[in-house]
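Of the protein chains in this complex, all but one are displayed in their positions.
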Amino acid sequence: MKQIQPRQNYLGPSGWVWAGKYKLERYLYILHRVTGLGILLFLIIHLTMTTVFRIQGQDVWEATIALLRNPWFKIGEYLVCVAFVYHALNGLRLILQELGFTMGRPTPPVYPYKDALRKKRPWTISLVAVIIILALVFFYDFIVGGW
Amino acid sequence: MTEDSTKRITFKVQRYDPEQDSAPHFQEFTVPASRGTTVLEGLIYIKENLDSSLAFRTSCRMGICGSCGMLINNYPHLACHTQIEEFHSDTLTVKSLPNLPIIKDLVPELNPLFENHKSVKPYILRYDEEEMKEPTAEFAQTPQELRSFLQFTYCVKCGICVAACPTAASDKLFLGPQALAQCYRYCADNRDEGEQERFPVADTDHGIWHCHLAGACSEACPKGLDPALAIQLLKRRLVSQAFGLRKKQQPAPLVSPPTETKPKVPFPEFTVKQS
Partner (left out) sequence: MRNTYLWFLQLVTGVLIAVLLGIHMVIMHLDAILGFFGVDVAEVTSWESMVGRAIQGVWAGLYMALLAVVLYHALKGLRGIILESTPSATTERVVTWVIIAFGIVAFIGGTYVPLRLLAG
C-alpha cells in the first residue's frame, strides 16, 4: 500500500498576526512585535540622518530638519514615540512575567480554570491604561510644542 | 435551546482525503442538537447517519484522553468538552488542529508532538542506576513538594496548546508548549535529578527562547494546566542556573523500610467443621 504523507498544516506567519478570540496577552504580543520592527525601521533612517547628513555641515542638516517639518513626518515621529512607549512598558511587563516574578505559584486546577496570566490581567490592563495616558501626553506635546 | 427543543445546526466540516483530494475542502451537514449536545456527539451523528467516511479521533468522550482536539469556530477545543450551545450560532466550522499535519479529515498527525515530548526526557532521572533498574522503595515527597508541580501533571497530550501557539505556527523546530511544560514538570519534581540533561534540550534557539508569552497555550488548554506558567518558571530556572544562583537541593530520598512492624494477626479458627 502506498505510504500516505500527512499534509502540512502550519498557519505560518499568519499565526503571528491573527489573534481572533484569544485574549489580551496575545494581542500585546502582536503589537510588541510590530512596534519593535517599526522602531528598527525608523532606527535605520534615523541613523542615516544623524550620521551622513549631520557630518556634511549646517546647510545639509538644516535642509533635512526643514524636510521633517512635513505633517506626514510629524505623524510618523509621533507613531515612533508611541511605539517606543508601548514597547518599553510592555517589555517591562514581559521582563517581570518571563522571569516568573509576578506569575504566582502553580495551583491545582479547579474548573473554571484561571491561568496565571488571567489572574494577573487587572495589572496588565492598568499597564495598558498607563501606556494610553503616556501616548496622550506625547500627543499633547506634539500639538502644543509646534506642529 | 432547551433539553426538549431540537435545533438544526449546520456543521461545516473540513474534509481531506489524501488519496483523492489535493487540498482540504468543506462539506456541510445538518445535525439536530439540543441543550447538552456536544460537538463530538454531532460528529458521531454525522458519521452514523450522514457520511460514514468522516474520520476523527475519539475515545473517552469525557475530556480526559485528549483524542478529539479540533479547531471549532477558529479556536482549538476538545470536541467532547464543547457544547454546541456555547457558540450561540447555527453554523459551526470544524477543522483539524492547525500546526500539526493532517492525516485525513479531522485527524491530526501527533507524532511531531510526541517526538518533541520525548526529547525533553519526560521521566524521573536519578544518578542511582541500581535503584532505577531494580527499585527497592518509593521516594519521599511531601504534599507541599507535590503541589509545586502538580498542576503540570494533568497534561493529556491533546496538542491544543501547540495549535494555539503563534510560534508553533511558523517554527517547525519549536519544541512547543507541551514539551516545555513537561520539561519543567520533571525539573521541578523533587524526586528527579536530571535537570542538567534537560536544560541543553530546552536552552536552544528553537527551544524555550522562542516563547514570547503570548499566553494562548494556557488560555486554550482544556485541562487548566497553564503551560505558559511552567515555561516562564523554567526560564527562571535556566537564568538562575546560568548565573550560578541555584541552591543545591537534595533530591527526594528513598523511604526507609519501616522499623516497627505490627504483630502478625493470628490465623482465625475454622468456622466450618473439618472432617
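We call the chains A and B, going by the order they appear; numbering starts again at 1 in every chain.
Definition applied: contacts are C-beta pairs under 8 Å (C-beta built on N, C-alpha and C of every residue); 3 or more make two chains touch, one makes a residue touch a chain.
Fair warning: this is a prediction, and the values are worked out from it, not measured in the lab.
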Cross-chain touch to the chain not pictured, restricted to A:I45, A:A88 or A:I132, is A:A88
Residue among B:L40, B:I72, B:L238 or B:A252 touching the omitted chain: B:L238
Considering the entire assembly, which residues of chain A contact the chain that has been omitted? 13, 16, 33, 36-37, 39-40, 43, 47, 50-51, 54-55, 58, 61-62, 65, 68, 77, 81, 84, 88, 91-92, 95, 98-99, 137-138, 140-142, 144-145
Considering the entire assembly, which residues of chain B contact the chain that has been omitted? 167, 170-174, 199, 203-207, 209-210, 238-239, 241-243
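Definition applied: only the chains that are shown with their structure count from here on.
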Averaging C-alpha coordinates per chain, one finds the centres of chain A and chain B separated by a number of Å equal to 32
In the complex with chain A, residue positions of chain B that touch it: 16, 18-19, 24, 74-75, 96-103, 108-109, 147-152, 154, 164-166, 168-170, 172, 212-216, 218-221, 223-226, 228-230, 232-233, 235-236, 239
Which bits of chain A are touching chain B when the two form their complex? 4-16, 19-23, 25-26, 29-30, 32-33, 94, 97-101, 103-111, 113-118
